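Take a look at this one; I'll ask things after.
One protein chain omitted, others in place.
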Amino acid sequence: MNSETGAGAPLVVKDVVCGFCGLGCDDLEVEVAGREVRPRASVCPEAARLLRRLDTGAEAGPASDAVYGRARKLLEAARAPVFAGLGADVDGGRAILDLAARHGGVLDHAVSDGLFANYAAAQRTGWLATTLAEVRNHCDVLLVVGEDPSASFGRFFERALPTDPLFAASRQVIVLGGTLGAAARRQLGAAGVTEIAAEDLTAALSALTQMVAGPAPRGTSFGGAAADALEAAAAALKAAAYAVAVWNAAALEDADLIAERATRLVDALNITTRAGVFPLGGRDNIIGINQLLLWRLGYPLRTAIRGETSEHDSALYATEAALKDADLLVWVSAFRPEPPPAFGGPVIVIGHPDTQFATPPEVFIPVGTPGVDHAGTVFRMDAIVSLPLGALRVATLPSVAEAVRRLEPVR
Amino acid sequence: MRIRLKGGRVLDPAHGENAVARDVEFVDGRIVAATREKADAEHELGGAVVMAGGIDLHSHIAGGKMNLARLLMQEDRRAHPEPALPGFSGAACGCGGGRAVPTAHATGCRYAELGYTTVFEPAMLGSNARSAHLEMADIPNLDTGAYLVLGNDDFILRLIKAGAPQEEINAYVGWMLKATQAFAIKIVNPGGINAFKFNARKLDLDEANPHYEVTPRTVLTTLIRAVTELGVPHPIHLHGCNLGVPGNDETTLATIAAAEGRRLHLTHLQFHSYGTEGDRRFSSSAARIAAMVNANPNISVDVGQVMFGQTVTASADYMSQYRNRGLASPKKSIGMDIELDAGCGVVPFEYRDRNFVNALQWAIGLELFLLVEDPWRIFLTTDHPNGGPFTTYPHLIRLLMDRDFRNAQLATLNKTAQAHTLLAQITREYSLEEIAILTRAAPARILGLKDKGHLAPGAVADIAVHEENADREAMFSRAKLVFKNGRLIVRDGEVIDLAPGTTHVVRTDFDTAIESKLDTWFDRAVGLKAKHFRLSDGELRGGRGPTVLNCVGGAS
């Protein structure tokens, strides 16, 4: 497929909203030529990859009535289905939730490990958090725990620490247990960067937290991080007008302990100055689906609907655990061609048309991509702001909501 | 579809009807004059009380902070699972549960069972508006609307600091109302939430914001003028400075004076009526404040009554909630600075009847209810869920209507608190008509909802029927019948059907020249395009859009 097959001149679309990583960029510029979407400006590598249209599976066209019929039969027969992946816009999520309410089953998202690591702090003790616009303008000291966020969130520093804040008098970035790559450094401009090497990130962060809260632990190194470097970081955090701690739980070992310690660090800072946690995450609208579950069921993801009632458990109803007891997997992944996890029973995939399967599923219903083929709403990682995705081209495949609604019993 | 309610006693204070025996008839969701035509359905009421559906003008039912509250209140959720509704015609609906922070679905159903049909979310942040509207779309059986929180946003504080003309403020307010699909303007701790971001821990009425040097008084008077000039029916809905702080009575009295005769609604007044007398340095100032409210007809209030038991407090007032987080029970809380806009604080809390402060808070609320004389200027709220869940309303109604019951309850409370309240001496008992005013007629009037809160021809057929019962708590706990838009949704206290609600919004004229300034602001400061911040009509109520009230501006 190339642009010549499209009708007329390529169309340049500005201010495109991106729903892939959760950072919520809404200033992308793309060129749409026929069925093709080409990045032009303000597009990170990950978005560029996911915006590109191969449309391999779409050539076969939308799933037939027979395919939907087969899926309905599988659903009717299932005693313990698992609805996983859940890469969908909010409306798609609503349809999936309605379907799960009808059939019962477990609901979980593909990338919820990070979310629940963070909930070890947010849900058990609560935390003091902040959002993107506050970071942009108030943050004078940013503590990054772990590796460079730019790896998963390509434009993180450009978006979080622009060079012209309203209030921050200066910008300093402290990286604990990681190093910043060239892209990050470029985005940061004149901001100061300190990198502190650590072997055991949890131990190093524990010590840093204790240095802020006092009394400081005694020793020359903690978790492989030099005590004096940590002392300097603690001093900078305490002297900050508005310190912010970020980490990407999905990329960390013992991420629950990191979240818990970062939370305590920020709690300690707020006694005398201002600070907030800003946990990174939010891929494929996990936050939106989680919000939807909270207001619809009163529970976050990893909830099972069991007959008339529902129950949440962050371990038992995680996809991997739930599949051990399941007799049907319904896998939804509209944002990216992510195949379902290995499963011995029947699988229904409502997915990206380019999905490659190791084992073909019993049912494959290709769907359009939110923000490319369909309009829809996605949430940003902070769970406060949500964004309207637009359609860039005429859809030839149904949206997740349209496809899932067709799985309801025929009346 | 013509439906007739026969043999009821109509309580319609908006038209002076106090238990008038007459039929109520409606066709396709609107009340009509009674006819002799054959009805599609008739309900024989046998003398039951017929009122317009209840309207709650202040109840936190949607938005990000409620989801944070749900996240923290998992024990409450597990303790209140999905109810079995044998009469419900739908299939398993995934309706959720919970008491302190019920799910969207449970909110709609529990309110309906009490006879309420319209509820306003009083603290929607602009940055969270899309989320709040998505959530409201999933609330069945209720019409909703939301008040937009302004006055802590950096955009308006910059305008005020720069001495921008009122017209520009008005344009901004008008744009924001439209962009966020809001119904009124709420101010929470004027400028205080913003000041907390610059590490101020308190901000009194005439204290300057550490960065902008703007005082809460200026924020308040500027926004009072804006909604007055734009013609927004509901006055500024104010959660004042120093919430919960002993001695905030002086701030509250000064705030009433600051309105200088212009309309102002003081919300959850109970939390703002604390003196510092006595050994515990915590006392009731309800009498002083009620006297000032009585003397100022421009002032309306809702109480925010405290009800004993487990609940969760959720507010945009991060400054105050941070101060209160040590009191959390269970011991966990969430706070958040939000988007150059405002903030939020969520603190689980259990009000205990043996606790001096909690018991006195309970008494202060009731004192306010009983000492504010004009039932058209005081509204029945618990600031759900902050003072207690809305499901406690029937108990509260009985406390207001039944002096013996009230005094018996008082006698069981913390002894020191009993000695600090004059509640036992107050003989007033609310009449049924007054309850109907507080919960229907007056909210409709102050919100400018002309076709709600009454039962005259042309009104929306939102109707609640309650069986007469001397035990007012029992009477109001289970409505006999509830109609939403003419559709029967509750029978004998149980939800039997789900009706879709609508969302009320206001629209005002405003100078669109503000838009280019806002585009620049959003691009540079917020990091989100103004056009993506803004909600389209189609984003409300699953594509059905809002119910629009067009404001007639120009007054000043």
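First chain written, first letter: the chains are A and B, and each begins at residue 1.
Definition applied: a contact is a pair of C-beta atoms (placed from the backbone, for glycine too) under 8 Å apart; a residue touches a chain by one contact, two chains touch by 3 or more.
In this section, contacts and distances are computed from a predicted model.
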- Message: Since a chain is absent, check the UniProt entry for it and pick the matching name: "Phosphocarrier protein HPr", "histidine kinase", "Formylmethanofuran dehydrogenase subunit C" or "Molecular chaperone HtpG".
- Response: "Formylmethanofuran dehydrogenase subunit C"
- With respect to the chain omitted from the figure, which of B:237, B:268, B:332 or B:440 is a touching residue? B:332
- Message: From the list B:18, B:74, B:294 or B:355, pick the residue that touches the absent chain.
- Response: B:74
- Note on the structure: Touching the hidden chain, out of A:118, A:187, A:209 or A:333, is A:209
- Among the options A:55, A:200, A:362 or A:408, the absent chain makes contact with A:200
- In terms of residues, what is the contact footprint of the unshown chain on chain A? 78-81, 100, 103-106, 119, 123-125, 200, 202-203, 206-207, 209-210, 213, 215, 217-218, 222-223, 257, 260, 304-309, 311-316, 325-327
- Note on the structure: It is residues of chain B that touch the chain not shown, namely 71, 74-75, 330-332
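Note that only the chains that are shown with their structure count from here on.
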- Listed in rising order, chain B residues that touch chain A in their complex are 62, 64, 66-67, 70-72, 74, 77-78, 81-82, 84, 91-94, 96-98, 101-106, 125, 127-128, 130-131, 134-135, 138, 154, 196-199, 211, 322, 325, 328, 331-341, 346, 523-529, 531-532, 536, 539
- Note on the structure: In their shared complex, chain B is touched by residues of chain A numbered 15, 17, 24, 26-27, 90, 94, 97-98, 100-102, 119, 122-134, 136-138, 159, 162, 164, 166-167, 241-242, 270, 273-274, 276, 291-292, 294-300, 305, 307-312, 377, 379, 383-388
